[in-house]
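A single protein chain has been removed from this complex, and every other one stays in its place.
Here is chain A:
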Amino acid sequence: MAASAAVRASVTFTQRLVRVSPDCSICPLHRLNLCTGSAGASVSAPSVSASGDCQKEETQEQVVHVVFVDRSGRRSPVKAKVGDNALYLAHKHGIDLEGACEASLACSTCHVYVKSEFCAKLPAPEEREDDMLDMAPMLQENSRLGCQIILTPELDGIELTLPRVTRNFYVDGHVPKPH
């Protein structure tokens, strides 16, 4: 009884943890081969086991290819699902995109440059996003907040470039870990 309760508790905790930093190998559900993929683990997560029990069968239309270009110019192509949030996608793949306010439109640290062809395909920013963008340093015409970019099939092939700086003045290049 107590043991199952403990497992349940740890599983719930792990599920929440997995949402933020989904490393499937630490999850007891995965270890017990009971994972249904409900935590939203992506098809392309590199730590997914070869057995594929964690993976949902994705149809081709659901896959969106995204390329993250970090501040040193290094390109990281990733595969995402329709409906994924660009900020959490970046976190999942270890891209250095800060998200200080956890997508609550209260900061500008997830500021990204969207490749120009895709700018028009995104919905227009709401006023609160524009207000936060105003505070972002090195703003450009193609700037958006990463946490407001929800992937759709039209955005297949989108490139998101990280700006050189964010509002945090860690001029030594330190990026706070997502919390």
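Definition applied: a contact is a pair of C-beta atoms (placed from the backbone, for glycine too) under 8 Å apart; a residue touches a chain by one contact, two chains touch by 3 or more; residues count from 1.
Here is the rule we use: contacts and distances are computed from a predicted model.
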> What name does the UniProt record list for the absent chain among "Coiled-coil-helix-coiled-coil-helix domain containing 1", "SERTA domain-containing protein", "AP complex subunit sigma" or "Cysteine desulfurase"?
Replying inline: "Cysteine desulfurase"
> Hey, which of A:69, A:110 or A:136 is the one touching the hidden chain?
Replying inline: A:136
> Taking the full complex into account, what residues of chain A touch the chain not shown?
Replying inline: 127, 130-131, 134-137, 139-141, 167
